[in-house]
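A protein chain is absent from this complex, but the other protein chains hold their places.
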Amino acid sequence: MYTQALNDPANKAATVAEGEEEQNVRFMARIDADEKIEPNDWMPDSYRKTLIRQISQHANSEIIGMLPEGNWNTRAPTLRRKATLLAKIQDEGGHGLYLYSAAETLGISREEMEHQLITGKARYSSIFNYPTLSWADIGTIGWLVDGAAIMNQIPLCRCSFGPYARAMVRVCKEESFHQRQGYEILLALCNGSDEQKAMAQESINRWWWPSIMMFGPHDTDSTHSDQSMAWKIKRISNDDLRQKFIDATVPQAHFLGLEIPDPDMKFNQETGHWEFGKIDWDEFKQVLAGNGPCNRERLAARTKAFEDGKWVQEAALAHAKKQAARAANKEAA
Amino acid sequence: MLAANVDETLEIDREALFQLALRLGDTSLILGHRLSEWAGHAPILDEDIALSNLGLDLIGQARSFLTYAGEVEGRGRDEDQLAYMRNAPEYRNLLMVELPRGDFAFTMVRQFLFSAFQLPFYQQMMQSRDKTLAAIAAKAEKEMAYHLRHSSQWVVRLGDGTKESHERTQNALNSLWTYTGEMFETDASLKALIEAGIYCDPASIRETWNKSVDDVLQQATLTRPETGWMQSGALTGRHSEHLSHLLAEMQSVQRAYPGLKW
Partner (left out) sequence: MSDKSKNSPIWEVFIRSKNGLSHSHVGSIHATDNEMALQNARDVYTRRAEGVSIWVVLSSDIAASDPMNKDEMFEPGSDKIYRHPTFYDIPDEVGHM
């Protein structure tokens, strides 16, 4: 669900080889006419690369995103919460798989993408490099992090690449429960004891800024958005999405009786928007560069799962081979 | 509550029925908990999702059994008070399910040995004269059929896979075997419930269980361990070292802030 890394510098503007110009013109005409591009259609190399990068990063984010919440799977305070949290984490795994499956139609294998993830060649949303320190964090992640992700993802349902758009439709349909379960957890805390309410406020204090950073750099600093916009991979700008998210979220925080940890936050009657303070992009860059509180742990956990999985994968392949040989022998006999 | 669910002509020992509901609920809960530990860490992504599905089925069963246990007990305890506010000696789960999840072979062999019992067990429990237990069994039966299928196939793949996977799977089987006897155990109060048509006689399941186990082990090229001394403790609440650690983690939020709503 997490597409923060849309504006990766690796995205060089479309460099179209000579002779392909005509195909590219036809391609752009299809994009302009809002036609969907399907895997076997001709597409510029740079379009393919941009999509592979974006979809695999999106998938990686889903998979890494299972970890911070998984940290509370075994401590959920009621059996109902335990079941819904497990189901939510499971959904994230499922969304990762929908997305890997969409990326595979572009000619990259899932194993390759997993390998890129654990070797640090591919990114994932840096929000997951923050720790989950209290039960309230499970509520906050559902409400803010999934909320931000949904804002990002709804426009992607109209993305020009068919398999990505279809995967997003499935993801968005399933995710509405995630945000609601998060908000419900916070409602229970805010209607509870003083300690519980303090737990909720402390959690919002830590997650607010990283959540609004999920929309990526300001449009003025986001040099690579234009091409993605022209290709209709990206359909709404970072700042527009961020503003939309803040406008939706601030009243929800007030309903909970929680404060947004931004002293500059104020409502502008004229524009109808909530105005917010300065984002600390240094922190964003540091976390992106691998210096967040949990970057190493997250990658270590995925690396371990990948390494521990090798013998299982080998066993399944070996068994399938033996079965095929047995079937062939039977037929020959 | 009880009278509505059980044939009224029966003399039922409430405490015995309460203990039975706990035995069933605790076993499902603890195994579901162990499966939930895999989320995000499973060897293959598709299997990550599968393990969560198995865990969710078991946690669902646990909720039904514990809710019923609370009703039978009649002291106003709900599923959460029973799950989160009892200590290890009060837990009635089979020892097998509280063992740490181990590697993927251990997890799958355990799931297989357990499901091979639970499926025929629930099929019989659907005839229980306790209508609530029969209804929970009817739902759980379908779930266990899938668990058995899924775990059997993995045991076969791993047993008949590579040298490494074969060894891991055989080792898991050898370590778990001593815990399989408990599924068939009864005591005086369970016997009374069997007499009353509420609990099914586990001895009647032995043959079906043996057959599923032998079939799968044969396909998996695994050797059935010699049946020797069997571990026991569920009926009296004498557990392995692992359960109190598991509970300390599972109950930590509830215990740190007692009596609150979450």
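When the chains are written out, they are named A and B in that same order, and each has its own residue count from 1.
In the analysis below, contacts are C-beta pairs under 8 Å (C-beta built on N, C-alpha and C of every residue); 3 or more make two chains touch, one makes a residue touch a chain.
Since we're looking at a predicted model, the values are computed, not measured.
Looking at A:Met229, A:Ala289 or A:Ala320, the residue that reaches the missing chain in the full complex is A:Ala320. Within the set B:His33, B:Arg92 or B:His150, the residue that contacts the chain not displayed is B:His150.
The hidden chain makes contact, of the residues A:Lys36, A:Arg80 or A:Arg110, with A:Arg110.
Taking the whole complex into account, subunit A touches the unshown chain at residues 38, 40-42, 87, 90-91, 94, 97-98, 101-102, 104, 109-112, 115, 163, 166-167, 170, 174, 313-314, 316-317, 319-320, 323. One chain is missing from the display, and on subunit B it is touched by residues 44, 46, 49-50, 53, 149-150, 153, 157.
We take it that only the chains that are shown with their structure count from here on.
With centres taken as mean Cα positions, subunit B sits 36 Å from subunit A.
Those residues of subunit B lying in contact with subunit A across their complex are 29, 33, 36-37, 39-49, 52-53, 55-56, 59-60, 62-63, 66, 79-80, 83-84, 103-104, 156-158, 160-162, 164-165, 168, 246, 249-250, 252-254, 257, 260-262.
Against subunit B, the residues of subunit A that register as touching in their complex are 63, 66-67, 70, 73-83, 86-87, 89-90, 93-94, 96-97, 100, 110, 135, 185, 188-189, 191-193, 195-196, 301, 304-305, 308-316, 318-319, 322.
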